[in-house]
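Below: one structure, written as structure tokens.
Showing chain A:
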Amino acid sequence: MTHTIILPVLLPLLTALVLMFGSQRSLAWKRGVSLAATAALLPLGLLLLQQVYSGAYGVYVLGDWVAPFGIVLVLDRLSALMLVLTALLSLPALLYASHGDDNTGPNFHALFQFQLMGLNGAFLTGDLFNLFVFFEVLLIASYALLLHGAGPARSRAGLHYVILNLVGSGLFLLAVGTLYGITGTLNMADLAVRVAAAGPADAPLLRAAGLLLLVVFALKAALLPLYFWLPRAYSAASAPVAALFAIMTKVGVYSIVRVYSLIFGAQAGLLADAALAWLWPLALATLVLGALGALAARELRTLIAYLVVVSVGTLLAGFALNNSAALAASLYYLLHSTLMAGGLFLLAGLIRTQRGAEGDQLHPAAPVSQPALLGSLFFLAAVAVVGMPPLSGFIGKLLLLSSVTPGTQWIWLWAIVLGSGLLALITLSRAGSQLFWNTLDITPVAPRADRLRLAGVVLLLASAPLLSLFAEPVHRYTQATAAQLYAPAGYIHAVLGERDIPRLTIGLEELP
Partner candidate 1 sequence: METIIEALVALFLLIGAAFALVGSIGLAKLPDFFMRLHGPTKATTLGVGGMIVGSVLYFSTRGEGLSLHELLITLFLLITAPVSAHMLAKAALHLRLRTVERTRGEGTLPRGDVK
Partner candidate 2 sequence: MELLVAIMIGLLTACGIYLLLRARTFPVIMGLTLLSYAVNLFLFVMGRLGQTQPAVIGVGDGQYTDPLPQALVLTAIVIGFAMTAFVVSLALRARGELHSDHVDGNADPRGPGA
Partner candidate 3 sequence: MIAPRRWLPHPLLSLLLLILWLLLFNTVSLAHVLFGLLLGILVPLFTQRFWPGSPRVRRPLHLARYGLVVLGDILIANVEVAWLILGPVKKLRPAFVTYPLDLREDFSITLLASTVSLTPGTVSADVSADRRTLLIHALDVADEAALIAHIKQRYETPLKEIFEC
Partner candidate 4 sequence: MLAMAIPIAFTLMSLALLLNLWRVVRGPDLPDRILALDTLYINSIALLVLFGIHLDTMIYFEVALLIAMMGFVGTVAVAKYLLRGDIIE
């Protein structure tokens, strides 16, 4: 019995508890514990990734209660990828935070670990209600992290974020309830079987539940018309928290991909591809509005937040194309966009601290104290985000664009992706020139960037050249992942096996 699958959940949980016990201890101690635990997640994630690399599934049967009765954790290529991504993002964010941002309120590190626990749990669980629970874990931790430190902007954005997500949680429960009410199960693999077998009398109810899930995940993922809360919330958060939040939207994306490939995928009978018709136009509209929002942004952090929205639109448009190549491209793009958004948020933090009272506002101000360094990093990130060769954004977009076959979809995707790329180019050039060229003639007084913070930024931004350099192996993996997702029979078999699942019938015996 190997317990590695559950470690990405337990390790942060235990670390958080240790940090809670040590809440009176020194900050250095907390940082040490937190950093060590977070650093351990990366090899752990890689180990898990290696286990499923060849296409195997890892199923961890919690409490020794077989699926679909108990809760199972399921490790497949997608979940392993998300675990690794989380680890890759969180360590630099934490490094950055460990130079002061963790000190503006109590208990940053414990909350950070709780957040990681929630994220990893959400990526691993094979049970829909358990997914709800982990959503709540990561949400409540994110509420607390978002509000870490103080400030009216944070309170206002936080209030909106929290209230909307509470409604979202309610809708999630309505959806889970309906699904249970019709299928009598909560295990996602079992749900897939039951939904596929649903008759025409039940299909509309299941469709309602499925689309409710889409609403919930779209709220998390920040899809039109439910993304409006995001820019303020993300730009109000402290830099490392915003960086970590780069993956929060991806949890929504992950859930959409998981649920709509496994439960409501092509093989779901009457409910096949239930969400795609909605997803496609909304994703493209999100892309456009996100790009326009970025152009309109008056602060760098807001701009980056809109870039997150753009990336979500791109990703979901890719998923809505409903083919393996497009999904593979989207997953590659997911890695790229998450890490770059994280890196940009951290970089924005550096710029903010060096620009004095003007912060990251996009109008002429005092120059930063390290224009060459920060400028080059910004340039690198901009090239990557805009999608210019040779960095990862270019490859991601190219993969996506080449995955679509000519037709109406082709025209829309090409026009919008390229157009938004152009908008992003203009947006980032303007921002870059405001931040680094059109500076006032004032000698910068801010101290140079701290090494830890810089390390955080560089580690994340280095992903652009690295993802580009190792595009082939990464893309090979995402291709395999996409292939696995579009063949859910393997997942279902790994979870349920050949067992005959006894069912208790309620209601039928009363029929005449």
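The set was built so that all candidates are chains of the complex that A comes from, given by their letters.
Heads up, the rule we're going with is that a contact is a pair of C-beta atoms (placed from the backbone, for glycine too) under 8 Å apart; a residue touches a chain by one contact, two chains touch by 3 or more; residues count from 1.
As the structure is a computational prediction, the values presented were derived from the model and not from experiment.
**Q** Among 1, 2, 3 or 4, all from the same complex, single out the one that touches chain A.
**A** 2
**Q** Name, in rising order, each residue of chain A that touches candidate 2 in their complex.
**A** Those residues of chain A that touch candidate 2 are 129, 133, 136, 140, 143-144, 147, 150-152, 155-156, 158-160, 162-163, 166-167, 169-170, 173-174, 176-178, 180-181, 186, 504, 506-507.
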